[in-house]
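One protein chain omitted, others in place.
So, chain A:
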Amino acid sequence: MALVTAMRRLAQVSLREFSRRSTAVSWGAFHTAERSFTTGAQPLRSDNKVTVHFINRDGEKITVKALPGDSLLDVVINEDLDFDGFGACEGTLACSTCHLIFDEEMYKKLGPVTDEEMDMLDLAYGLTETSRLGCQICLTKSLEGMVARVPESVADIRQTKDGSA
């Protein structure tokens, strides 16, 4: 983890109400007071950061900067973006809640999808041809300015009603 991220996390811990911080799903909305603190902190090196835009479920655009190598799930957690239920399995390809949708051009840049990812992606609610799981996408400079849309629901398709998937 980058020194900057680690320092930022340490600073956040003292402001939180609960006693232990884990790498679990963020509690975003809780910490609106802390957000200005964290985004105000100046990173030690800003030139190799990647700008990422998220469109949340209310259609609002949220712009953040992240480090190459971070997965999009890392970014959502580190920036305390408040997407309900995002990343339930903490990036272990055991759910589909970090489902993100891209435009065609960006999707092509993201590279090949493994069977493992595809298997979980297949279960995502509102699956599209340009869907990916955020925990599997690692940022590079070439993805600068990417736009990732958080789809409407995080329901996994395995919510069968008559026993068939």
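Going forward, contacts are C-beta pairs under 8 Å (C-beta built on N, C-alpha and C of every residue); 3 or more make two chains touch, one makes a residue touch a chain; residues count from 1.
One rule holds in what follows: contacts and distances are computed from a predicted model.
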Omitted chain, identified by the protein name its UniProt record gives, among "NADPH:adrenodoxin oxidoreductase, mitochondrial", "SEH1 like nucleoporin", "Tumor suppressor candidate 3" or "Eukaryotic translation initiation factor 3 subunit E": "NADPH:adrenodoxin oxidoreductase, mitochondrial"
Of A:Ala66, A:Leu81 or A:Met120, the residue in touch with the unshown chain: A:Met120
Listed residues A:Cys89, A:Met106 or A:Cys138, member touching the removed chain: A:Cys89
On chain A, residues whose C-beta touches the chain left out of the figure: 17-20, 22-25, 27, 29-30, 84-85, 88-90, 92-97, 115-116, 118-120, 122-123, 127, 153-165
